[in-house]
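One structure below.
Omission of a single protein chain aside, the complex is shown with its protein chains in their original locations.
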């Protein structure tokens, strides 16, 4: 069973509670990313997440497996939304259980940090002004050149 | 409104979601303490929490107010169960929202750490062997003497 | 002499056998009051205790005043 999943439909963390519940685990740390009504000073009205699902599930699962190996935790799981999201919608959830809260917090933090930078998911923001843009992919002319960097 | 509450009945964090939801806050970090089936090598079958409620609400609220002052967070709330709890029951929940996850995690951690050491709540464990004991209050003869320490 | 109310929680409540009581005391500080009640009840050894007067934490030198509501606070264990 993969420890990482995509959801095309709205979900609540409750639905995945069984993935993290453990009778030996007294501590549960979680992180949820919700769609904000603004970003970098601009009003946001809607979000769109696109994922390369086959690789995303593999890489997301690797991230959680790394957390399970590095920290003394019981269980961990992560789910990321895809598709169109409204303000306040749940975009990503990470849940970790452990006997002690130190490890639960550290692992939860590790997973969200790594998922955000490694899992192939792209976010398009739709602004109140009517335009939209792919986050991290719209660069000004002064930015680094595109494409592969050759060895 | 106090940022800290006691609950004599089982609750789910959903019930208190309105206390932390904020349209400017994209990050939600939470901690939940669940009743484990063991503690320090002993099988536990049930728990009992007793609280000095009037002071507990004041002190719990002070803890959350401190977190709101120290960390750049949007909202924070903590609820602690009282009464008889079964294995797997939710004992305490801390929820924190913030624009950035660093602050949400740090504040959540601060609140649970301080609540555990400062809020007048006592825990009695009922063991599989049939006996029971108040946690942190049963000391061996080699421990420090009881009572006030005079200046 | 002051007339006060003392409330007991958790291990102290079970030891004393009641949740609280009204008392007349000659104690002038809450530390003296604790010593007086420890004589009567032989409180169990539970490590360092705190004390609250009228629902606020106070130190052991806090005065005992007529009408005070006093709680001895054994080591806590929330969460």
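Each chain gets a letter, A, B and C, in the order it is written, and its residues are counted from 1.
As a working rule, a contact is a pair of C-beta atoms (placed from the backbone, for glycine too) under 8 Å apart; a residue touches a chain by one contact, two chains touch by 3 or more.
Remember, it's a predicted structure, so these values are computed and weren't measured experimentally.
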| request: Could you run through the displayed chains and say which ones the absent chain touches? | output: A
| Footprint left on chain A by the chain that the document does not show | 33, 49-52, 54-55, 58-59, 80, 91-92, 112, 115-124, 134-139, 141, 143-151
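Rule of thumb we're sticking to: only the chains that are shown with their structure count from here on.
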| message | Can you compute the centre-to-centre distance for chain B and chain C, using the mean CA position of each chain? Integer Å is fine. | response | 24
